[in-house]
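Of the protein chains in this complex, one is absent; all others appear in place.
The first chain written gets the first letter, and so on, giving A, B and C; residue counts start at 1 in each chain.
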Amino acid sequence: MRYLPLTETDRRAMLAKIGASSIDSLYRDVPERVRLNEPVDLPLHQGELEVERAILALARKNLGTNRAPSFLGAGAYRHHVPASVDHLIQRGEFLTSYTPYQPEVSQGTLQALFEFQTQVALITGMEVANASMYDGATACAEAVMMAGRVTRRSRAVLSGGLHPHYHAVTATHARFLGFELDLMTPDPEAGEDLAARIDGETSCVVVQNPGFFGQVRDFSALGEACRNAGALLVMVVTEPISLGLVTSPGEMGADIVAAEGQGIGNALSFGGPYVGLFATREKYVRQMPGRLAGETVDADGRRGWVLTLSTREQHIRREKATSNICTNSGLCALAFTIHLALLGEAGFTRLAELNHAKAVELADALASTGKVKLVSESFFNEFTLRLPRSAAETVEKLAERGILGGVPVSRFYPDRPELADLLLVAATETTSGDDITRLCAALGEVL
Amino acid sequence: MRYLPLTETDRRAMLAKIGASSIDSLYRDVPERVRLNEPVDLPLHQGELEVERAILALARKNLGTNRAPSFLGAGAYRHHVPASVDHLIQRGEFLTSYTPYQPEVSQGTLQALFEFQTQVALITGMEVANASMYDGATACAEAVMMAGRVTRRSRAVLSGGLHPHYHAVTATHARFLGFELDLMTPDPEAGEDLAARIDGETSCVVVQNPGFFGQVRDFSALGEACRNAGALLVMVVTEPISLGLVTSPGEMGADIVAAEGQGIGNALSFGGPYVGLFATREKYVRQMPGRLAGETVDADGRRGWVLTLSTREQHIRREKATSNICTNSGLCALAFTIHLALLGEAGFTRLAELNHAKAVELADALASTGKVKLVSESFFNEFTLRLPRSAAETVEKLAERGILGGVPVSRFYPDRPELADLLLVAATETTSGDDITRLCAALGEVL
Amino acid sequence: MERERTPGTFTGNRGLQIEERLIFEQSEIGRTGVDLPEPPRVKDRLGGTRRRGPIGLPGLSEPQVVRHFTRLSQKNYAIDLGLYPLGSCTMKHNPRLNEKLARAEGLADLHPMQPERTIQGALELIDTLAHWLKTLTGMPAVAMSPAAGAHGELCGVMAIRAALEDRGDKRQRILVPESAHGTNPATAAACGYAVDPIPANERGRVDLAAFKAKLGADVAGIMITNPNTCGLFEDEILEISEAIHAAGGYFYADGANFNAIVGRVRPGDLGIDCMHINLHKTFSTPHGGGGPGSGPVVLSRALAPYAPLPYVVHAKEGFRLVEHNADPAATGKAFGRLKGFHGQMGMFIRALAYMMSHGADGLRQAAGDAVLNANYLLASLEEDLTPAFKGPCMHEVLFDDRFLKDTGVTTLDFAKALIDEGFHPMTMYFPLVVHGALLMEPTETESKDELDLFIGAVKALARRAKTGDAAFFRDAPKLTPRRRLDETTAARKPMLRWRPKETQGQAAE
Partner (left out) sequence: MERERTPGTFTGNRGLQIEERLIFEQSEIGRTGVDLPEPPRVKDRLGGTRRRGPIGLPGLSEPQVVRHFTRLSQKNYAIDLGLYPLGSCTMKHNPRLNEKLARAEGLADLHPMQPERTIQGALELIDTLAHWLKTLTGMPAVAMSPAAGAHGELCGVMAIRAALEDRGDKRQRILVPESAHGTNPATAAACGYAVDPIPANERGRVDLAAFKAKLGADVAGIMITNPNTCGLFEDEILEISEAIHAAGGYFYADGANFNAIVGRVRPGDLGIDCMHINLHKTFSTPHGGGGPGSGPVVLSRALAPYAPLPYVVHAKEGFRLVEHNADPAATGKAFGRLKGFHGQMGMFIRALAYMMSHGADGLRQAAGDAVLNANYLLASLEEDLTPAFKGPCMHEVLFDDRFLKDTGVTTLDFAKALIDEGFHPMTMYFPLVVHGALLMEPTETESKDELDLFIGAVKALARRAKTGDAAFFRDAPKLTPRRRLDETTAARKPMLRWRPKETQGQAAE
C-alpha cells in the first residue's frame, strides 16, 4: 500500500521492541466479540490509475458549468479564479498544516489569517472579522446567537429576503438552543416592513443584501431603527463580489455581518467547502464565535502573529464557549485572501462593475424576449424573473438543451405555489454574449 | 498589466533618479530609424479568462489520448504519472529556479540531480550518468560525437532498428561536424549483421533496444565485437520502462547509453519537452556532454552537492567544449526522478511486467482477428504488425472512429513502399481490455 | 546554539529565511494582479446603493502576490515537511491524487442547485461514500452535510434531542467525560443541554461506577470518545452502552479517533447511536491550516429518521436529493438543516479516493500501523518520559509531566525545544485528566526511520532537562522564523486587523 511506509521487517522489529506478538494483540482492550478478524465487505486497495478512472467516470455523469452556459446563483456563484490562487493553496506548507497552535512555526498561516480578517473587515465596512466560519448559512445562525448574547434578548426577526437555507439553519439552532424567530414570508418584491417588527424583546433583525430575490436596498434606516430599540442589525451577503459596488453593511449601520465568501477564490464544488465571513464591531469582539489571529511581538521584539482571545473558544471555555466551532474553513479563507490580494482595490471594484453590467445586459436581453417579466427592480448580478409557467419545468427543459438556466424558487419553497413561476437568474464575468443568446433562444423555444 | 509591478508613480520616481525623461529615452542607443514608436500589429493584452478560453478552444480541436483508446508509441509512451509528481515539480522552488550555479542556495536541485544521475546509472546498468540532455534523439547524436572523441575515429554504424528521428538527428550533426555514418536500412525483422560493418575506422555501433520495430535483442556479442575492434557500443532506449524487465545495456556491454526518459514521469505533450538520458563508463566521464552534479563537503564539513567537471562545458571551455548544450531538461529530469523514486525497485519492475503483459495480450488479440500479422518475434510493449493494406490509411479510418490505432511506419519512411503496410502498435499499463476490444473490432471493420 | 537577538543582516533576511510584510504594506494605488476587460457602460440598477468611498484594499501585481504567499508558506511547519505528532489531530499524509480529483471537471465546476438530471454522478459519489462509511461503522444511516467534527456533534446531539422530543421526553442532561474534547461540552450546551462531567478512573477510562451513579431519567445521553483522548480503548464500552440505553438515553460517540480502529472494530457493534467521522482525520482530507473539514454522522436505526436535510435517496429515475420534509421520498422527521447546500463535496471526493486507494485491506492495515507506531513510541520513550497510563495504547500515546518534576522545565518548554529539532510538538495540556499532558499521535504514514529520529531527539531533550538546563528550554525555540510570541499582550490589547499608519494608534486601544 503506497501510503504506508512500514515494511513487514519494520513491523516485526517494532513489535519486538514493544514486546507484542502481533498488531492484533495490541487491540486486546477491545472486547473480543466486537473485534473484526477479516477486512470488511468493501473493495480491496487500488492503484491511482484505477481510482482516478472510477472517480472521473462519476464526474463524466455530471454536466458541469464549464461545459454548459450557466446562470445559476442563489448563494453560490461561478467566477474565474486566477490560476495562482489554486497553485498557492496547494503548497504543502499551507495545505498540510494544522490550525496554527504553535505560532513559532505557523507564522505563514497566521499572517495570512490576519490579512484575511483585515480584508473581510474592509469589504464589509466593519471593524473586525474572525478567521472564518463553515459557510454563510452557519455564520448567519452564529450571528443571531451572538446577537442574543450581546443584547440578552431572545427574539430575532428574519427578513423574507434572506436566503432560505440561512433561514433554515438559523431555525434549527433556534429550535435547539431555545430562542424565538420572527420569520417573514418570502418577499420577491422586497416590500416587507421590518422596522415594524422590532420591539423590546428583539435581539436582532437579519437582512440580506443583495436579497435572495436579487434586490439591492439601503438598510440605513433599519439600522437606525434597530439602534433605537437596542437591537442589532445583522446583515447577510451571499455574493461577496457585490461588496465592490454596493455600499457596505458597515456604512449602512450593520452590527454583525455574516457572509458567504465562496464567490472570491473558491470553486462551486457542488456546494462545499465554502467559507463563512463573520465581522462585527470591536466592542463585541469577546462575544464573537470562531478563531482570531492577532498581532504581537516575539521574544526578540519582532512582529509576529498568534491565535488570540481563545478564552471565547470551546477548547478553553468548553460548555461556556461562544460557539462549538473548531475546524473552520482555513484553506478556503486563504484562497479568498489570495484572490482578493490579486484583485486589489482596482480589480475588485472593476470585477463588481463587470458583474453588474453583465447582469444588466442579461436582464435587458431576457426582457426583450417578451416572454418573461423582471421582478427585481434593483439587483447586482442576479435577479428574479416571473415566467408564464412553472420555473422548475422550464429549467428541466433548458437542461435537456444543455443549458443551466437558473434556479427555480420552488426548489427552496416547494410548498408555496405563488412562487412556482419565479426563476432566479445570475450573470457573472464568466457569462459570455453567446451564453446569453443561447439562453434567450432556448427560452423562446420552451416557453 | 497584472505581471508588471511598476506603477506610473514608480516609473516617474525612477526616471527622476536616473535623470531620464522617459523610458523611450533610455533606448537612445538604438538607431532612430529602427525604433518602433507604436505597439506592433498584434492583439492587445488580455485577462486570464480570455487567454484561457482561447487556448482551451484550441485544445478542444484535438483528440487527446485521454479521450480515445490509444496505441501510439514510436518513441513516446503514455503512462500513468502519479499526481504527486506533478504537484512536486510545480513547487516554485523547483519550477522557478535557474541552473544551480550557486550551490549554497541550490542544494535542492543539486541533490535531486545527483539522485537522477544515480537512478539513470542504475537502470541502464552504467557507471555514471549526466544531468540530462534535451531528448533521446539529441542524446544519441551526442553519444556518437562523444564516441568519436573517445576513439578518435570518425565513422559510426547506425542500426536499422534505430528510431528514424535518432538516425536523422545524428545525420544532421554528422553532416555539419563532418563525420561519417554507415546507415543501415530499416530492419523490421531484425536481421541485420552489424558486427560485419565494424572496421578500424569505426568509432561506434549504435543499436536500439527494444528496437524501433519492437524486437528485443541481446547485444552482448556485438559489444564484444566492438570491444575487439576498439569501437564503442552505443545503446539507445526509447522506452525507459523496458529497463525494468529487459537486461540492461550495461550488462550487454554498452559503452554509452542514450535514452529517452519521457516514459517515466513526463506527459506526452505532443512530443516535448522530454528528457534525454545519457550514461557511460566512469573512464569516459571527461568526454561526456552536459552537466554533472557531484558530491562534496561544505566549509563546515557537511555533505553537499555542486555542479562539477564544468571544464568540459561551453561556459568555461567555449569552442573546445564537449557540447554546446546549456539549458537542458532539468524539470523533466526531476519529474523522472520523483516518479522513479515512487516506483522504486518493486514498482518499476512490476510496471514493466504489466506493460509487457498488456502488450502480449494485445498482440494475441490482434493476431486472433486473423487480419494482421505480427512482425516482431520478440517485443517489450510495442510491436510491428503487417496489415493487408496501407497502414496510414488504416490509421486514418481508425481515427474517424475515435481510435488512435498506432503509428504507420510510412510516417517515418514515406519513400519506402516496402514498409507501407507496417503499423507500430503499443500497449502500456493504461491500456484497458475495453480499448483492446474496440481496436480489434474497428480493425475488423476497416481491413 | 545561541542566536542573536537581531538577525544581523541589513535586510533582516537570513539566507533563505525571508522576511515578509503584510500585503497592506506593499500596496500602490491602482496596481492590480488581474486584467479585466473594461465593463460595458450601462445605467446601473443598484437602487441607489452604489458604494461611494474607496474600500482600502491594497494594490499588488501578480508576481508580488505569488511571492508573498510563497514566502509566508515557508514560515509554516507541515506534514509534507516532517512528523506532526499532534495527538487527536491525526496529521497524516495527504495524497495529491485526492487534490487532483477534487478539481476535476464535472465535480469542481458543479453548481449545488443544478437540476438532478445533471448531477447524477455527484449524487452517486455521495451515496458511494455513504456506503463506505456505513459499512465501516456498521451503522444503517449517515448524515452527510455536517461541515466538520464539531458540526457533526451538533448533528448527532440534535438528532438525539429530536428523537427524545418525538417521544415527548424532555431530558436535560448530557454526560461528558472529563477527558473529552472541548467541542463535546460546547456542543451539548449549544443544543440546550446541561453538561454533567464524569471523572476518569485510574486506568484512564470512564469511571463506570461514577457514570452509573449519574444515570437517571433526565439524562439525554452520553458523549464518549473511543478510543478516548488518553489514547486508550474504553474497554467497558459495552457496559456503558447497555447502561445508557437501559436508562433511556442515547450514546453519542465522538469519532475523532476512529482512525485507530477503522476496519477492525465497527462502532455499531459497540451499541452507539451516532458518531461523527472527521473525514479530515481518519480519511486524510487535508487540514489546510485549520480547515475545511467534513463531519458526516452515522446514525442508528433509532436516530436515522431525524437526520438533517438534505440527503440522497435512490429512486426509480436515479439518485435524488431530498431537500424538504414534505418531499414524498422524505422521512418527514428531519430535525432541520445544518448548512447551506448539501455538504462538503470537495472533501467527499478526497475521502472517497482515499478509501478506494486503501480498500478494506489497506484501511485495516493503516489502523494497525497507526497503533503500532504509537506503541513503538510508548515502548521507546517509557524509560525517559512518564507514560500517563499502562499500554498498549491505541493510535496515540499520552505522557504526563512527572519526568520533568523539579527540572524547572514545563511541558510547554519541552515542546518548544522539539521545534528547534525540526519536529512539530505533540498536543500539550490535553486531555485535562493528567498533569502537563503530552499527547503524541504519529499516524501510520510515518516511517520507522522518522520515528527513530524523533525518539532520539525526545530522549536527548529529556536527558538535557534532567541535567537542570532549564534556561535552554525556556529560551526555545531559537531557530524558527519567530521565537516565542507574547500571547498575553495579544489578548490584552487585541490587534485583529491591519490599519493604516495614521489610525493605528487609536485602533490599538
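What we mean here is this: a contact is a pair of C-beta atoms (placed from the backbone, for glycine too) under 8 Å apart; a residue touches a chain by one contact, two chains touch by 3 or more.
Nothing here was measured: the structure is a model prediction, and the numbers come from that model.
Peer 1: Looking at the whole complex, which of B:Ala168, B:Ala221 or B:Ala441 touches the chain that is not displayed?
Peer 2: Looking across B:Ala168, B:Ala221 or B:Ala441, the contact with the absent chain belongs to B:Ala168.
Peer 1: Out of B:Ala195, B:Leu309, B:Ala365 or B:Leu447, which touches the unshown chain?
Peer 2: Result: among the candidates, B:Leu309 touches the missing chain.
Peer 1: Residue-wise, where is subunit A in contact with the chain that is not depicted?
Peer 2: Spelled out for subunit A, the touching residues are 1-5, 7-10, 45-48, 50, 82-84, 86-87, 92, 104-105.
Peer 1: Touching the absent chain: which residues on subunit C qualify?
Peer 2: Residues 1, 4, 8-11, 13-19, 26, 35, 61-64, 66-67, 70-71, 74-82, 92-93, 95-96, 357, 419-423, 445-447, 449, 453, 456-457, 460-461, 477-481 of subunit C touch the chain absent from view.
Everything that follows uses one rule, which is that only the chains that are shown with their structure count from here on.
Peer 1: Which chain has its C-alpha centroid at the greatest distance from the C-alpha centroid of subunit C?
Peer 2: Chain B.
Peer 1: Just how far, in Å, is the C-alpha centre of subunit C from the one of subunit A?
Peer 2: Here subunit A and subunit C have centroids separated by 19 Å.
Peer 1: When the C-alpha atoms of subunit B and subunit C are each averaged to a single point, how far apart are the two points in Å?
Peer 2: Taking the average C-alpha coordinate of subunit B and of subunit C, the gap between them is 45 Å.
Peer 1: Can you work out the whole-Å distance between the CA centroids of subunit A and subunit B?
Peer 2: 47
Peer 1: Can you tell me which residues of subunit B touch two or more of the remaining chains?
Peer 2: Within subunit B, the residues that touch at least two other chains are 2, 47-48, 82-83, 87, 92.
Peer 1: What are the residue numbers in subunit C that touch two or more other chains?
Peer 2: 29-34, 36-37, 59-60, 62, 66, 70, 95, 97, 99-100 - these are the residues of subunit C that touch more than one other chain.
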